[in-house]
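The complex appears here without one of its protein chains, the remainder shown in place.
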Amino acid sequence: MEEHRVELTVNGERISSATKPEESLLKFLRRNDFTEVKCGCEKGECGTCTVIINKKTVKSCIMLALQTNGKEIWTAKGLEKQELGRRLQESFVNTGAIQCGFCTPGMIITAKNYLDQNPLPDKEEIKKAISGNLCRCTGYKKIVDAIYAVAVENQK
Amino acid sequence: MSEFKVVGKPMPRDDAWAKVRGDLKYADDFSLPGMLYAKVLRSKYPAAKIISINISKAEQLEGVRAVLTAKDVPHNETVTRFGQSLEVGKGFEGLYRVLADKKVRFMGEAAALVAADTEEIAEEALDLIEVEYEPLPGVFDPIEAMKPGAYLVGEKNTNIIGEFGCGQGDIERGFAEADIIIEDTYKVPFVDHAYLETEGGIAWIDDYGVINIRVGSQVIEHFRDVADVLGLPHNKVRYIGTMMGGGFGGKEDITVETYLALLTWKTKKPVRLVYTREESILCHSKRHPFVMRYKVGARKDGKLNALDAELISDAGAYPYLSPWVTLYATVNAAGPYCIANVRVKSYCVLTNNTFTSANRGFGAPQPNVVYESLMDELAEKLNIDPLEIRRINCLTTGKALSTTGQIFKTHVALPEVAEKAWAALGEPTEFKDENKKIGRGLAIGLMSYGRMTFLHDSSRSFVKLESDGSVLIRSGIPDLGGGQVSLLCQIAAEELGVPMSRIKIYYSDTALTPLAGTTTATRQTYMSGNATLKAAREIRKRVINKAAELLNVNPDKLDIINEKVIVNYDQSQYLPLVKVIKACNTAGIELFYVAQFNAPFTITPDLSNIRGMTFPDFTFGAQAVEVAVDTETGQVEVLKLTTCYDVGKAINPLSVEGQMEGGSIYGMGYALMEEVIMEKGITMTPSYAEYIIPTAADVPEVKAILVESGGGLGPYGAKGIGEPACSIIAPAILNAIYDAVGVRIKNLPATPEKIIRALKKDFFKK
Amino acid sequence: MKKVEIEFTINDKKRKLSVKPNDLLINIIRNDLYLTGSKYGCGIGECGTCTVLLNSEPVLSCLTLAITVDGKEITTIEGLDRGDELHPLQKAFLKNGAVQCGFCTPGMILTATALLKENPNPTEDEIREYMRGNLCRCTGYNQIITAIKSCENKLKTS
Partner (left out) sequence: MNQFKYISPKTKDEVLEILKEENIRACLVAGCTNVLPNIRDKKIVSKVLVNISDIEELKGISKEQDKICIGPLTTIAELINSEVILKEGKGLHQAAEQFADPIVRNSATVGGNLVDASPAADMAVPLLALDAILKIESVERKRDVRLKDFFIGPEKTILQEDEMITGIEFESSNINKNGYFIKLGLRKAMAIAVASIAVNLEVRENKIARIRIAMGSVAPTPIRLTVIEEFLKNNEVNDGLIEEAINKVHEEVDPISDIRASEEYRRYVSGILFKRAFEKLTL
């Protein structure tokens, strides 16, 4: 079996680990204990495995681990290290945007990256921005409210 | 007690931080050293005879640790239960086959299990298992399956596995006296729960030979069923329930647990099994399709005076909970209306489709689609406003359910909820696009919370005050995302005057926590809420009595607030809670208590003519929508959505709103886009690209209106909301579509094509 | 440090591993193969709890370099029973109450199997002599000796 190494930084920490050519970034990250990256469909159709790679959101189930060699990845766990990330977490918790919580890591990563680039969206824009992340519990309202609340803070 | 301190306040959930940080370990996030990976071999045919299974090649593959087939399962044929420990009659305990044996009943039925060193090896081993099938014709339509001489799905001589009836009055006379009669047949499809977390778990054998199963399950009481399959004493199987990534009824039946137990038992190693999305859609239970023939009669003034309903549910390949679901539908068939003459007959039928079982709503949403559509048809024909006709006919406090005659002793918030939901739509949306027509729809409904009373339901909870004033709760309650666990903390915090941060709860572990019963039937707020309330109040009493002694005041003058026992007429007089606890400990007064709460018990009714109480209580609600229908493409956009329920008391408004908002969208998907399409038993929609659920871009802003009558049987007068929240929206949307373009959809989902076929009949003729 | 590929048989299963030249056998057995029956007691060969059989000879795995077992056969406590059938010595230890805290038991039993292989019916003195490298703090050794004695001539069969 052909083995390769991937070297990348995840949440600011250097990771170097073996992988196989066909291993998805999702499987690779989960194998390396980043279990906050969730596996919902493995076809890029639910968004629970969303991570940020070089400032872009990516569904990690539809990217080869090897393609991320040398890149900078952020998962939901890394959000605590960033001011906007912490504010989003706070807002999700206080707004009641979390029910079963399984979509939350992907959802909040998507929101973080979106607000980084669009600090002052309205609710309709937020809905579009998270339309690649499915949620079955909340009906999205409190998720949109939580993200919007942070956007409103941004105006101050 | 004085006014609430914690209850009724919007509360960030106990589990929210772990979830938002990604720290929470769901079933698939947990590993053990030396763990094996399991895969399931699934039947390629919906109906076939298994001639032979050859596993020798798979066994020889390096890294394969076990390959199991039906013959390796000690008790392969058992019965499905859902946690009940009492006899409820054979009618409800259908055959449950762990691994397919001789006859395959549905496509994707498990035929063999593999455990191997890696997932890849396990998958490769599946390809090496040789199964020789002899395909059989099968039957895929419940109506066909009911006919004499139909293909027999199981081993019995009929496919009908449940037959129920109820009603009152004289149906013939009722129709004779009606000024108007409407007769129609409605159909609803298979629906998937589509929770983001697929079914999964891990099992291991501990030092003492106990099989531990860490799994996302709504029913940890299944430890008994797993033990029975292996022929072990019940105390040799332990369930450790994880927080679930959504349940909605789909994790109510056994999913991976038995497979895990068998494989870990065989290999003596930890084993993990997690379904792929395809597997989940293909092989776990679905919501029941129903064929519903209705006939309703009313007088000119709009008063209903006759309803005759025949309900036929597709149970799929195995009974599971189908008889129960059908029974729920039967009792719900006449909706929240007073009708003097009612007859309901229902059948539950096996087919070679994927098996159906619990799905949020449990038999309430299906008939609701019909009776609420028919109410609007009547309203139109009699030229009465949709809200008015519901006012004229709806149940009120003290009235009786028209199907079973169960009397509503608790508050019935009708027509109040309907008026509020309807009014909340506000001014009609202005629209410029001439191809889009605006329409509005209203629907009301009821759904039980708590299990059927003849199941003699009960729940237990352990509450303890630690010597430092922190609180420990132990409850078997599983949490599927609704905040069930956090709710118990809130109740204890309220009663014992300590902040949420000082409360720790251990939940969902059959070895450590008193069994709280299943997180199903919208029962946990009611059942485990009351059990926890009872336990907490017992501790509270003991603390207050001791404090009264020390302060030398009358106990009823004392309250516990912010960890102080305070004299309520003189706040300067108090004792720190910790001090009182010390005094109790010194005096040998126990500050822990296990309480059991029992629901009302009734005897099993005559199922052919169900009368009297079958449920502890019901939740009443109404939903209204405004839609825009594209008259050229048939696309429907929901512009406004309001939902109003009498929740009795919202213990945590954030969670209650969450259920109402989420339930609305769950139901909106049912109305507009969701269908597990099966062609001759083959699932055509095994992915999120084919089984589509609403995205954030598809949803309107849901307006949730909470009515708090305080009239519920739960703690502080709370009612259950989880399932009722999703059970009414579909017909509201259908009514709105009709209002917009005059098309009455009688076959969910209301896809653009169905609407266009009705609008452009002449085009589709050619 | 560069890793070396070694291949050996443990409890009748072939295993391939890449190990560092200074890896100790006890760590490989416990941490890489998850065979935690072999215990780590002192790390300097004073207590015998880490005893395993290397080509049927008892060795202290805390003093053995992993690379040296390349091509050899190892037996740990997990390899003694035959499925549900316990090894005669294991039975004897249970029967005679030779197990208290149980931490020395794996090493004890493996050493004892080696003893009875060399000397099917040893005298009590011979047993004490042979077993002296295995410390026990609970039992005072008596029931252990009795257990081993009760197995004389039983191992030929197994």
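Note that the chains take the letters A, B and C in the order they are written out, and that residue 1 is the start of every chain.
Simple rule for what comes next: contacts are C-beta pairs under 8 Å (C-beta built on N, C-alpha and C of every residue); 3 or more make two chains touch, one makes a residue touch a chain.
These figures come from a predicted structure and were not determined experimentally.
Counting contacts over the entire complex, the absent chain touches A, B. For the chain left out of this panel, the touching residue among A:Ser24, A:Gln89, A:Thr104 or A:Thr138 is A:Ser24. Note that of B:Met673, B:Leu706, B:Ile728 or B:Leu748, the residue touching the chain absent from this view is B:Met673. Contact with the omitted chain, checked across A:Asn11, A:Thr35 or A:Thr57, is made by A:Thr57. Although one chain is not shown, part of chain A still touches it, namely residues 1-2, 4, 20-22, 24, 42-45, 47, 50, 56-59, 61-64, 66-67, 69, 110, 114, 128-129, 131-133. Within the complete assembly, residues 120, 124, 632-633, 635, 673, 677, 684-685, 688-690, 692, 694-698, 751-753, 756-757, 760, 763-764 of chain B touch the chain that is not shown.
One rule holds for everything that comes next: only the chains that are shown with their structure count from here on.
Relative to chain A, the most remote chain by averaged C-alpha coordinates is C. Chain A and chain B, compared by their mean Cα positions, are separated by 29 Å.
Here the CA centre of chain A is 49 Å from the CA centre of chain C.
Taking each chain's centre as the average of its CA atoms, chain B and chain C sit 54 Å apart.
Residue positions of chain C in touch with at least two other chains are not found. Interface residues of chain A, counted against chain B in their complex, comprise 30, 35-43, 45-46, 48, 75-77, 79-80, 89, 92-96, 98-105, 108, 123, 126-128, 130-144. Chain B contributes residues 10, 12-13, 15-26, 28-29, 193-198, 243-248, 274, 276-277, 480-483, 654-655, 657-658, 661-666, 687-689, 693, 695-697, 699, 701-702 to its touches with chain A in the complex.
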